[in-house]
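Below: one structure in structure tokens.
The excerpt is restricted to a subset of chains, each kept in its original location.
Every chain is named by a letter (A and B) in the order it is written, and numbering of its residues begins at 1.
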Amino acid sequence: MSNQPKNLQVGKNVVIHADVRMGDNVTIGDNTVIYSGTEIGNEVEIGANCVLGIIPGGNQRMRKTGTDRAPLRIGNGTKIGHLVSIYSGTTLESYNFIGDHASIRENVRIGKETVIGRAALVELNTTIGDRCTIQTLVYVTGDTTIEDRVFIGPCVSMSNDKYMGAKNYSMKGPHIRTEAKIGNNASLLPDVTIGEKTIVGAGAVVTKDTENGVIVTGVPAKVLKEGNEAE
Amino acid sequence: MSNQPKNLQVGKNVVIHADVRMGDNVTIGDNTVIYSGTEIGNEVEIGANCVLGIIPGGNQRMRKTGTDRAPLRIGNGTKIGHLVSIYSGTTLESYNFIGDHASIRENVRIGKETVIGRAALVELNTTIGDRCTIQTLVYVTGDTTIEDRVFIGPCVSMSNDKYMGAKNYSMKGPHIRTEAKIGNNASLLPDVTIGEKTIVGAGAVVTKDTENGVIVTGVPAKVLKEGNEAE
């Protein structure tokens, strides 16, 4: 990054607050708002009507993350669609694609060449690896770990609160291991582990950990077939 | 409210139409649009790129509500995220939190200290009580009643049209009683009642009324266990 970015293209009515750092060859669409402290790498493309670098707020009934002061970092070559919201305290490493209407909260780390689909929502304190595909309208709950090359089909839902607000529970989302595939509209319960290369069928409700390399389907999800491709 | 609000902070490119009333210590983010008649209380925070106080329109195939002339009222201490849309004819009482990308239609009443999650959608003619948690991507259909301290997990879906457009039916959404908890991605059918303190499992499809204080799971949902905590 430099203080004098080359080839910066900024649309109309864009609001760039103080102390935003830009790399070279950055494009920003019309009516987008970028809050203070945001760091934008080289060759980044940002769509119209986005809100980026949001400082977490919340009310007295919501969790605080303590990362309020870290910036949003958008790595080289990342493309961000239109009408997207992303919080400060989050890092998108490089060459990621963030679809229109998507929203990513604070204290999230996304690796390289990952696709976050349109209107997908990623909650706080979550890590997503490299070359993942998180499809349209997926809900990635807070405190979730998604390893590399995971495929999550459209409308998959996750939760991280075993007691649904009733007890003082340390939130824990799913842990989805490398190359797992989750079918569309499946539901993953708090703290379940999806094994490496495991396949979860569409509409399945996963209530407990799965082995590596299996196929699980149904409500609640049961093993349909032992796989033989996992290491 | 006063004609000369104190400490009003308005972002850039904000469009405030005629006859908007403001309390003291109101903050409005960049690029937000507020339509005529909207009433905003004290200590209200509104994010960027929102559209508030929308006059209901629709086309000839959609219902009219007859509330076109009532304003949107945003009560004291309410926080509204970014990229949110809310219609006129709706009242948010006080100290509510409305997440980013959420949308609330006309003729809705929301009590106090309730959280409406990110990208949650609340349809017309619906009442939501105090201290409820409506999580991310929940769909609250029209003509729904949600009492106090209800917890609705992410991606829960509801419907209000028993005949799916086929008959002339008076729409009726679910009635969710006090302190009920609905697991993520569950589906509630038109006109079902969820009993007080009842728990609906993740991914369940609730096709008929449930008793108070029970746990129901599965497709269709059946009683897993009688509870003993309900009054």
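Note that in this section contacts are C-beta pairs under 8 Å (C-beta built on N, C-alpha and C of every residue); 3 or more make two chains touch, one makes a residue touch a chain.
As the structure is a prediction and not an experimental result, all values here were calculated from the model.
*Asks:* Could you tell me how many identical protein chains the full complex contains, when just 2 are shown?
*Replies:* This structure file describes a complex of 3 copies of one sequence.
Rule of thumb we're sticking to: only the chains that are shown with their structure count from here on.
*Asks:* Just give me the whole-number Å value for how far the CA centre of subunit A lies from that of subunit B.
*Replies:* Computed value for the inter-centroid distance: 25 Å.
*Asks:* Could you pull out which subunit B residues touch subunit A in their complex?
*Replies:* 11-13, 29-31, 45, 47-49, 79, 81-83, 95, 97, 100-101, 113, 115, 118-119, 131, 133, 136-137, 151, 153-155, 181, 183-185, 199, 201-204, 217-219
*Asks:* Name, in rising order, each residue of subunit A that touches subunit B in their complex.
*Replies:* Its residues touching subunit B are 13, 15, 31, 33, 49-51, 54, 57-59, 61-62, 83, 85, 101, 103, 119, 121, 123, 137, 139, 141, 155, 157-159, 161, 164-166, 185, 187, 189, 203, 205, 207, 219-220.
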